[in-house]
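Shown here: the complex without one of its protein chains, the others still in place.
To keep things simple, chains are lettered A and B as they appear, and every chain counts its residues starting from 1.
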Amino acid sequence: MQPFGLDLDYVAVVALFCVGLYMLVAKSNLLKKLLGLNVMETSVFAFIVTAGMVEGGDPPIMVAGTSAPYASPIPHAMVLTGIVVAVSVTAVALALIVQIHAHFGTIEIDELKELP
Amino acid sequence: MRPWSLLLVLLVALPLVAGVATLPPHDAPDAPIHTQVGALYLERGVAETGMKNLVTAVLLNYRGFDTFIEVVVIFTALAAVLALPKGSAPLPKGNAPLPKGSAPVPKGNAPLPQPDAARSQGVGGARSREEEAPEVASDVPVSPVVRFVVRLLAPFIAMFAVAMLFRGHITPGGGFQAAAVFAAVFIALGLVLGQDRAARLVPVDWRPWLQGVAPLAFALVAWIGWRLTGAFLGYPIDDHTVQEAMGFVLEIAIAVGGGVVLARIFLEMET
Partner (left out) sequence: MTGPWAEALPWAIVLPLVGAALTPAVAVRHPRVSGFWAWGVLLVTAVLTAGLVSELVARGPFSYGLGGWAASYGIELRFDHFSAWVLPLVVLFVVIVPFSWRYLDHVMPDERRPPFYALLLLNAGGMIGFCVTGDLFNLFVFTEVVSLSSYALVAVGGRGLAAFAALKYLFIGAVSSLLMLFATAQLFVLSGSLNMADVSLRLGEIGGGTAVMVAFAAYAVSFMVKAAMFPVHVWLPDAHAIAPSPVSAVLSGMVVKVGIVGMLRIYQIYFGAEVLELGAFNLALVWLGAISIVMGAFFAIFQDDIKLMLAYSTISNIGYIVLGLGLASPYAVIGAAVHVFNHALIKATLFLAAGSIIHQTGFRTLSDLRGVARTMPQTSAAMAIGAVSIVGLPPTAGFVCKWYIALGAFEANQAPFGFALVFGALFIFIYYIRMLNAFYFQPPVHASVAQASETPWSMRGPVVLLASLCLILGVLGGIPLTFVEPAVLDLLPFWGQ
């Protein structure tokens, strides 16, 4: 479905990206910011996977029961790599948030700003 | 704050929508993404790599170097978590090099956030900061039901991970998925049994090697490929047995290394 020449699947991806960006920018809680970042990451992965799909496509696994057309295998490999990268970034961010909490006793930006 | 955030989001959204609006339609078979390299992989992949799952073929063979660097990224995350200061004790020899104001906040001096019920459940709130060594969940005993179920299911979940690992060449799955499931089993066990008993699953002497096993295995396979074919990370194109062996070494190393790294990151954050 493409009203106004817009591919709605792609528009949904951009919407998800913006939701994540809003969470990252507007929320005061560091964990919520991190969740926003994860939403943004997911939106980009969804974009890549969506782009790799083909009308009526099967997964690119050449065993009995699948037939052409196949979805492109490259986006799947890219997204797998991207997910691992995202997990790593999330892990480091969580470790830093744990440190901030241990030191200041809060992870709210509003409260952190009031500390001396 | 809020209106500015909305404005920023709008500023980002408009060009992005304009960008995706002019992309080729995404599920058409004649889009460039399906006619260029991707089509060649679909056509020749099985013959060239000996793998029926072409995602695995791209991951380990055509774009194996990406995966190499990817396991390096996981290792980076572990090194990062290990390199951060632990707990909230002061630095060993004073904290002179820090700028003013970064000295540890004296306990009880800072304005305490009001720990309402929702927050202390959600993010830990301000509850644990008064404790010298915050022991997670020490005040909430693990329910015997949860403990029993986790212990009952753990071996089966681990079996599932092994199955994903070894059937990754013909079904969805593979090293990274297995690593995630392995780590999940470990973390679940750690939560119900306590860190110490879970940590004993991995012998101390092995840990420094197991953490880095995925990049090391990749370097080894890359070297073997270099000796066999003359190209870094090259697979002998007509010897499917050797190709399969190299692929399995990588998958197992990814599963073990990735699982150990994820579990170790969990342990480091807990203590």
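One rule holds in what follows: a residue touches a chain if its C-beta (ideal position, glycine included) is under 8 Å from a C-beta of that chain, and two chains touch if they have at least 3 such contacts.
From a predicted model like this one, the values you see are computed outputs, not experimental measurements.
Listed by label, the shown chains that the missing chain touches in the whole complex are A, B. The chain omitted from view is touched by exactly one of B:6, B:46 or B:219, namely B:219.
Contact residues of chain B toward the unshown chain are 15-16, 18-24, 26, 31-38, 40, 61-66, 68-70, 72-73, 75-85, 88, 91-102, 104-105, 208-209, 211-212, 215-216, 219, 222, 225, 229-235, 237.
Across the interface with the omitted chain, chain A contributes residues 17, 21, 24, 30, 33, 37, 40-41, 44, 47-48, 51, 74-75, 78, 81-82, 85, 88-89, 92-93, 96-97, 99-100, 102-104, 112.
Operating definition for what follows: only the chains that are shown with their structure count from here on.
Note on chain placement: the centre of chain A and the centre of chain B lie 15 Å apart, centres being C-alpha means. Of all residues in chain B, only 1-2, 5-6, 8-9, 12-13, 16-17, 20-21, 23, 25-29, 31, 33-34, 37-38, 41-42, 45-46, 52-55, 57-59, 63, 66-67, 70-71, 73-74, 76-77, 80-81, 84-85, 87-88, 101, 104-105, 110-113, 123-124, 126, 129, 134, 170-172, 176, 262, 265, 268-269 touch chain A in the complex they form.
Listing the residues of chain A that touch chain B in their complex gives 2, 5-7, 9-11, 13-15, 17-18, 21-22, 25-26, 29, 31, 47, 50-55, 57, 59-63, 68-70, 72-78, 80-81, 83-85, 87-89, 91-92, 94-96, 98-99, 101-108, 111, 114-116.
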